[in-house]
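All protein chains of the complex are present and in place, except for one that has been dropped.
Right, subunit A next:
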Amino acid sequence: FKTTPLKYTPDTNPDKLILTPESKVISHNNFYEFGAQKQQPQELAQNFNVNPWQLTIGGACDKPITLDYHDLTSMFPLKERIYRLRCVEAWSMVIPWIGFSLADLLKKVAPNASAKYVLFETLDDPEQMPGQANRRLGGGIAYPYVEGLRLDEAMNPLTLMSVGLYGKTLPPQNGAPIRLVVPWKYGFKSIKSIVSITLVSQQPQTTWHKLAPKEYGFYANVNPEHDHPRWSQASERHITTGGLFARNRIKTLAFNGYGEQVAHLYKGMNLRQFF
């Protein structure tokens, strides 16, 4: 698989976040479509064909559109966003994504009054995605992978449609050619290799929530005070450089440190109930 350099506005990185090395970002992936083990997507995704690609944006809106491969990187000016990524499995990384705001894309299709949620779907192609063809390899989850956001979450300026990382287009294991990045939520919300975005009126049933509703909620906001039933979410291992002896356990921040930008979205909500 070949990635190509992108033109973009760099992030000034005001918080001086230390980046996770690129080699780790592209070799440690939860992308069950290419195998449930962390190293498998890198091994099994290299023949993934992303051109041609079609991304359909429709549902409850006035101007539905379909984007092709070229549109993904040319329709909007691209910007770099250095975000913390917190996996529900209690590890984290810092990744320089490149992309555009989901809000800009949604404004283009003009959501109508009944649009309350946004539903995302990953490509369904068992011939190219061995995890979809083989239950054992694919971790036994239902395909195609679906995720969702409330419309106001989708319109938040932090919510990114990413087409690249580390200056280049996305490698397939990271969700080429286009993926979602929602930095204040657990990583599984940031759905990869998206083929459709649909505006809907009801809260959608999402993949991990369907599989284990007590373990994975619809909101999945990073919350150190709400444990996963089988492990603590109060702290995380922050993957940067260093091997087995890296002292990298850090405290997990509410909303993964993005509370200032997003906490208002959940005002008055019981976050233990809506986890």
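Rule of thumb we're sticking to: a contact is a pair of C-beta atoms (placed from the backbone, for glycine too) under 8 Å apart; a residue touches a chain by one contact, two chains touch by 3 or more; residues count from 1.
One rule holds for everything that comes next: contacts and distances are computed from a predicted model.
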* **Per UniProt, the name of the complex member that is left out, chosen from "Sulfur carrier protein", "ATP synthase subunit b", "Protein-methionine-sulfoxide reductase heme-binding subunit MsrQ" or "Peptide/nickel transport system permease protein"** => "Protein-methionine-sulfoxide reductase heme-binding subunit MsrQ"
* Asked: Touching the left-out chain: which of A:K2, A:R247 or A:K267?
  -> A:R247
* Option touching the unshown chain, where A:L19, A:M75, A:A103 or A:I141 are the choices -> A:I141
* Asked: Which of these touches the unseen chain: A:K24, A:K79, A:K108 or A:H226?
  -> A:K24
* Structure fact -> Those residues of subunit A that touch the unshown chain are 20, 23-25, 27-28, 32, 36, 38-39, 89, 91, 135-136, 139-141, 211-212, 227, 229-232, 234-235, 237, 239, 241-245, 247-249
